[in-house]
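Here the complex is missing a single protein chain, while all its other protein chains stay put.
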Amino acid sequence: MTMPSANSCVENNVAIKIGNLNKWYSDHHVLKDISLDIIENQIMVICGPSGSGKSTLIRSLNQLEEYQEGDVSLFGEPLLQDNKSKKLIHQTMGMVFQSFNLFPHLTVLENCSLGLTHLRKMSEVDANQKVMTLLDRVGIAELSTRYPSQLSGGQQQRVAIARSLAMEPKIMLFDEPTSALDPEMVKEVLDVMIGLASTGMTMVCVTHEMQFARQVADRVVFMADGEIVEVGPPEQVLVNPQWDRTYDFLQHVL
Amino acid sequence: MIQPSVSKSSTNTSFLNNSANRAVILQVVVLAAVLFGLWFLFANASDNLNRLGMSFGFDFLQVTAGFDISWSLIPYDPGMTYWRVFLVGIINTLVLSFCVIFVGTIIGTVVGILRLSNNPLVSQMARWYVEVVRNVPLLIQIIFWFTVVFSTLPAPRKSFHIGQWLFLNNRGLYVISTESTMSWGAIFAILGALVISLYALFYWSKPYLRLTGSRPTGFYIGLALLAITSCWCVWFFADSMTLSIPTLKGFNYVDGAFLPASFGAAFVAMTVYRSAAIAETVRAGMQSIDRGQHEAAFTIGFSRFQSLRLILIPQAVRSIIPPMTNSWLAATKDSSLAVAIGFPELVSVFMQTSMNQTGRAIEIIFMVMGFYIFISLLISYLLNKYNESIQDKVR
Partner (left out) sequence: MDDSNLSNKPALKQFKPTPARAPLNTNKGIIATIKHRCFNNIANSLLTICVAVVLYYFIRHVLDWAVFNAVFTADNRRQCLAISPDGACWAGVLSWFNGLIYGRFPIDEQWRVNVGVLLALVWLLPLFSKRIAMRNFILLTLIALYPFIAGYLFLGGQFGAQLGLFHGAMTCLALAFLAMIYANWLLSALGHKGLNELFVPLFSRLFKHRIQLLSCLAVWLPLALVFAVAISFISLEPVDIDRWGGVFLTLIIAGFAISMAIPVGIVLALGRRSQMPVVHWISLSVIELVRSVPLITVLFMAVTLLPIFLPADMEFNKLTQVLVAVCIFAGAYMAENIRGGLQAIPQGQFEAAATLGLGYMHTMMLVILPQALKMMIPNIMTSFISLLKDTTLVSIIGLFDIMLMARNIANDKDWIGLHTEPLVMISVLFFILCYSMSQYSLNLEKRLKVDH
């Protein structure tokens, strides 16, 4: 599948380059020859039916999953599956999970500042100050002393976004950030993501929110059965799909 | 759940079919049966005691015991009373249990974490350690350590020794010790005061440290003062102390501090056994943590050790504490098995020797069980408090 990149973004660097990525769960071939360029300052939305490997793909990018074959490079730096490249990944990528994965024994503030104080060796005052501005940005500054269990799902997910942002990643990965949420909370999380997109953050989102994809995505990837079916700007993939698989999926989702 | 049906049906059912009445009747019957049972038992007991010419009462506690106890932390000699024997038993039980709990928890935690190791050799070794230890009865293990290991150590004349400091033989461990003219109470009080003031100093300066990254000058002045005080105390203690060196007299050593071989065997066996149980608790607690927590910690960039320390262990502790406390309670109860190798703990000195000598079975069993029940109630009270405190904090 060739990849027509949008002309307006030609001057941008490739943030992540994926070449012929293959992954197996024992005998099950879950990612088949995935090749994809993620461009800096762009928003890429990955969609597809469940079991199509889109979560596995995004988790392979920051090496939460091992892959058996393929080359991934981050800003031109080839990533091997070793500690050195893991370190590089942690410095450049943040991730937001479907199930939030906040640390239940820490307050909202501590959740976000833990990485700053222990990894960036920031003093607690500076860390707290920084976290508070971030929490303010995602609109939950007043909840900073609560524990995760005292928050709604939408609030928890916003904390999770703030926690990732605190580490100043260059790329943000979103793994179905809204699918564990009640419908009325989806919007508050999407609003935060849209706000983030407007700052020029490089984002890769696995999501079923087609409205969101149409609104902010620079490119949409449609995956099925562990491979990429279609890549293109949202008005092409979501409105004029070239393949029947995409068409069927959109029929069901929309 | 029965109220509505009762009010409706009670009008047209007989007295016996009314469930409220039935409950009352059942309770009266049960209570009567229990009371009758108790009366029956006590009537028999008084008959039997009369017949045997025995009496009931705790007056025997004031009687001189007349037998020796091989090891005691508080001063004891055969001229002391049965009450003293009871205290010696309690203290020996508590000391043994405490040592077992302390060391067993450390080893158990390490083994539990090793079981989750990615290295198959390490995790399998930890696994088989746990499986072997917990599938062999504790009593067999205690007797094994006693007869096979500790009793086959050399005789006192051929002791293993490190200079004149430490002697290990089949009677036990003899270590050089100090005797002080000062009372132990005073020494512990001063030591406690020092530790508390050190802790207070750290506690007081902690907010300052968190805000600025360094401790205030007052902290260092306090630290210096404490150091001077403790130096002075040490000098003062040293002045009042004389060394007590174990020396061979006849077939045995005298002087010095002494730990009997039975203590060693019971301690090692129970520690090993307890560590296996605690390893399982720790493993279950660690495994109960959601996979997402590992992943979140990984994506933030914490190393394996950091994520264990900052994220996984603090969470695991919450689910581990209740079963761990029960395990500690079980360790206290298990310490009674040391009776099998003659370690002078509560059951051995009081329930066996004292009971054989006085024949006061009812009183003695009442006292021994009372002690264990007290410990168990105390621990469950503390556990409830802990659970409440967690509930307040996080869901």
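Observations on the structure shown:
In order of appearance the chains are A and B, and numbering begins at 1 in each one.
Just so it is clear, a contact is a pair of C-beta atoms (placed from the backbone, for glycine too) under 8 Å apart; a residue touches a chain by one contact, two chains touch by 3 or more.
Just so we're clear, the structure is a prediction, and the values are computed from it rather than from any experiment.
Only one of the listed residues, B:63, B:99 or B:361, touches the absent chain: B:361. Annotation for chain B: contacts to the undisplayed chain at residues 1, 23, 26-27, 30-31, 34, 41-42, 44-45, 47-49, 51, 118-122, 125, 131-132, 135-141, 143-144, 147-148, 329, 333-334, 336-337, 339-340, 347, 351-352, 355, 361-362, 365, 368-369, 372-373, 375-377.
Those residues of chain A that touch the chain absent from the view are 22, 24, 27-29, 32-33, 68-69, 83, 210, 214, 224-227, 229, 238-247, 250-251, 254.
Criterion: only the chains that are shown with their structure count from here on.
Between the Cα centres of chain A and chain B there is a gap of 51 Å.
By the touch criterion given at the top, residues 210-213, 290, 292-293, 295-296, 298-302, 306, 310-311, 314-315, 318, 393-395 of chain B touch chain A in their complex. On the chain A side of its complex with chain B, the touching residues are 62, 64, 87, 90-91, 93-95, 97, 99-105, 114-115, 118-119, 123-125, 147, 149-150, 160, 163-164, 167.
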